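What follows is a single structure, and I will ask about it in a moment.
Every protein chain of the complex appears in place save one, which is left out.
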Amino acid sequence: MNETSLAIRKFSDLANPTRFLALAARVLPWLAVLTVVCFAIGLWLSFTTEGDYQQGETVRIMYVHVPSAWLSMMCYTVMAISALGTLVWRHPLADVSAKAAAPIGASFTFLALVTGSLWGKPMWGTWWVWDARLTSVFVLFLMYLGVIALNRAMEDPARSARVSAVLVLVGFVNIPIIKFSVDWWNTLHQPASVFRLDGPTIDPEFLWPLMAMAIAFTLLFFSLHVAAMRNEIWRRRVTSLRRQAARNAGRETLAP
Amino acid sequence: MRLLVEGLSARRGEDLIFNDISFALAPGEALIVTGPNGSGKSTLLRVLAGLLAAESGRLYIDGGPTGFKHPHELSHYLGHRNAMKRELTVEENLSFWQSFLGDSPGGAGISTAAAGEAVGLGGITHLPFGYLSAGQQRRMAMAKLLVAHRPIWILDEPTAALDAGADRLFSELVAAHLERGGIVIAATHQPLGIGQSQALQMKGFVH
């Protein structure tokens, strides 16, 4: 019990917003550089590999589509963990993390939807079909927007954090549905071909650029997330300074 | 220019709120309306502001600028609520009312920054209105009276939610307005500390 409480204390030491800011200032430049390097490698690999004999050049859309789809789910998972942190451990940074992640997740989901539909037009002959995978991802997008709208609607961050944490956790039901939709229902969207129990079925030709892009996208997510968290902390400090200024104003001029 | 009220009466629903009220105000004069709760102070002021129709009687301006049919077009009205948006900054609120209200003939409003100074809250006009305390919000609502010129001020409980210092500051604003030849009609419980003024005691209408 002592060990766990020690671990928690260390963890909450890190969670001190001031320490987080110092850490973010040190980590962000490296993270950004690493992201750029990974993107350079990933893009170079993506454009130098051969096109698919059936799909032609459109296969390259996959290198953007698949990583952003993964991230759309990972980001929601990060939000759900943060929501747990808010509700269970009352971690001071958890709601900052959840709030900062929502717009990033929405962007990746949007990217996944757009690239998917660009690929679908030449392949399936339509921009959109209402199959299980696509629909559940679209529902995920709507949920992101709902969380953002909820966060924006409430002025007091402490109160809005609890409420939106509940919403995020309830919405987490959707993530397994998205992941397994292609296996549970026989739909137009192809089944998983990378993360499988019996090893990837995708050709190594495509696997390497895909993995490079996936790493690049993940790094991009973490850089954006850390930066957004830092901005959110700054924003809250500015707000509290402004409230302080409002409280102090006009005292000295009117003192009887 | 004189504000003349003759035999004014008003009703709300079936009840006659007040009956046969007459007064005349010349430039530089103030009318302080007093009376217990429910005696019809607010109703009188809302009739004067043109927000309620009078049951009978006349309400007009003698010798004012041409083209104004009703005194309310030459009036500021400060009601119980501040008419400011919480989401916008004080500066945005004030400059909106400045350009929306415009100046009546015969005067000019002061800038929003100067109006903030005049109510003793010069430094915080960049803050959202919702950040301010109730007293500060009330003072900013008074700054609204200064940004656009109106010869007549109609004030309903102007000093509610104000502390003693702000009370005094507000009396000075009213006195300055009267000095410039303005007319003030105020309903209040507390004395406004204005030297020369008429008084109207509302008693409520007894059936």
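Going by the order they are written in, the chains are A and B; count residues from 1 in each one.
Here, contacts are C-beta pairs under 8 Å (C-beta built on N, C-alpha and C of every residue); 3 or more make two chains touch, one makes a residue touch a chain.
Going forward, contacts and distances are computed from a predicted model.
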Out of "Anti-sigma factor", "Phosphoribosylformylglycinamidine synthase subunit PurL", "Heme exporter protein B" or "Spermidine/putrescine import ATP-binding protein PotA", which one is the UniProt protein name for the chain not included here? "Heme exporter protein B"
Counting the whole assembly, list the visible chains that the omitted chain makes contact with. A, B
Among B:Gly79, B:Gly106, B:Gly122 or B:Gly165, which residue is in contact with the omitted chain in the full complex? B:Gly79
Which residue, A:Val129, A:Ala227 or A:Ala245, contacts the hidden chain when the whole complex is considered? A:Val129
One chain is left out of this view; which of B:Ser22, B:Ser56, B:Ser99 or B:Gln198 touches it in the full complex? B:Ser99
I need the residue numbers on chain A that touch the omitted chain, in ascending order. 117, 126-131, 135, 138-139, 142, 145-146, 149, 152-155
Contacts of chain B with the absent chain, listed as residue ranges: 12, 46, 49-52, 68, 72-73, 75, 77, 79-88, 92, 95-97, 99-101
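One rule holds in what follows: only the chains that are shown with their structure count from here on.
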In whole angstrom, the CA-centroid distance of chain A from chain B equals 53
Under the touch definition given earlier, write down the residues of chain B that touch chain A in their complex. 120-121, 123-124, 127-128, 130-133, 136, 139, 163-166, 168-169
Which residues, counting only chain A, touch chain B once they are in their complex? 155, 242-243, 245-247, 249-250, 253-256
